Every structure is written in C-alpha cells, then in structure tokens.
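Pasting in a structure now, in structure tokens, and then I'll have a few things to ask.
Every protein chain except one is present and positioned as in the full complex.
Moving on to subunit A:
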C-alpha cells in the first residue's frame, strides 16, 4: 500500500485536509485560474488564500499575539455567526454605532456572516483560526470602509486588506479584480478610492486586533479614528 493515504489521518481540526507541498502548489495555481475564470467560485478565492498564506498568516498571528486585544481574541476564539450574534439587540443600537451599521450593511447587501468557508488546507490549527477570523471580519471591513459588496467595493476592500494583512490572495484580488470593471469605475478607483484605501491601510493599526464583538455600541466614526482609517471619499 502507498504512504500517501496516511495523510488523511493527520487531521488537525474539523474540516482539515492535509496536503503535500506539491498539492498546495497545484491548488494555488488551479484556484487562482478558476477564481479569475469564474468569479462566483468564492470557494476558490478561499482556497487560494489558504494555500498561499504560509508567510502572511504566521505574521498576522504574531501581530495578534503581541497586542493585548489581539491576544485575547486568540485565546477566546470568538466566532461571528448568526447564531452567536444578537441581531435584535444590534438593530436596536443607535444609528452610527458599529452594531447598527453592521446589521444595516448585512441587510442592504443581502449577505450573511454564515457564508464564509471554513479553512481546509491550513496545516496549523491556530493559523486556521486566524484565517477564519480574517474571513469573518471581512464584512466589518466593508462597514468600517463604507464600501458595498459590488465589484468596485470588493476591490477597494481588497486593497485595504492587502496592505493590512499581506495575504497574497488579497494582493492578487486587488491587482486582478479591477480587470472586470468598466473604465468609468476604473477611473474612480484609481484616482480616489485606491489611494485612500492604501493610505488608510498603511496608517491603521492591525484590524484583526479589534475585539469587534465587544464594541458594538462604539460609533463607527470613533472606531475609525481609533484605528487610523481615514474617512471614506
């Protein structure tokens, strides 16, 4: 019998699929191509992130470890899911607060925090959480940056995330995302939105070090200031 089949027995977390370096390389290439070819394959974007994040993820994890709030997040491992969020309470919060604006964002764009893919190809249990956290916090990025979930908004958020996290998947998304935009949108993107996203990304402290679940009442403006995100154009 072969040696390869034993891979299946080294599961580090539920959903984990252990992979060889060759498989990761093939997955990275394949998922990149597929994500470009069929933008609706969100699972491919996720796989790309997991297979290329081997440098960026430990980096992020260390940033979190060295920050008091980030450290707490790593310890407590909070998850943003419909089952853990008290939607009624968040809706009742005053306008302009993080909680109220987050719920408004979810409703306006008809998205749910539960559609995030769980990690499969990250070979470290803590790093798997880090990438999971990054995915779940993505919608909050939209809220903080005031960007909708259309192609334009997504690209802007990707630029911000690319600077913030250094994840190759974000960099690729930021670079190739605009390919499908109209010239008018590209203009707005290039002249106003991207420079703002870059400036904010560089200026802001690490967005993964924010325990969002404990700051629902905080006004979005104040959180932006605290983090160092400039007001959206």
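Following the convention adopted for this analysis, a contact is a pair of C-beta atoms (placed from the backbone, for glycine too) under 8 Å apart; a residue touches a chain by one contact, two chains touch by 3 or more; residues count from 1.
Criterion: contacts and distances are computed from a predicted model.
S.K.: For the chain that is missing from this picture, which UniProt protein name fits: "Leucine Rich Repeat family protein", "Coatomer subunit gamma", "Prefoldin alpha-like" or "COQ5 protein"?
M.R.: "COQ5 protein"
S.K.: Can you say which of A:31, A:97 or A:132 touches the chain missing from this structure?
M.R.: Once the missing chain is taken into account, the touching residue is A:31.
S.K.: Where the complex has a chain not shown, which of A:61, A:100, A:120 or A:142 is the residue touching it?
M.R.: The single option touching the absent chain is A:120.
S.K.: Mind pulling the subunit A residues that touch the left-out chain?
M.R.: Considering the whole complex, subunit A reaches the absent chain at 1-2, 4-5, 8-9, 11, 14, 17, 20, 22-23, 26-27, 30-31, 33-34, 41, 43-44, 47, 120.
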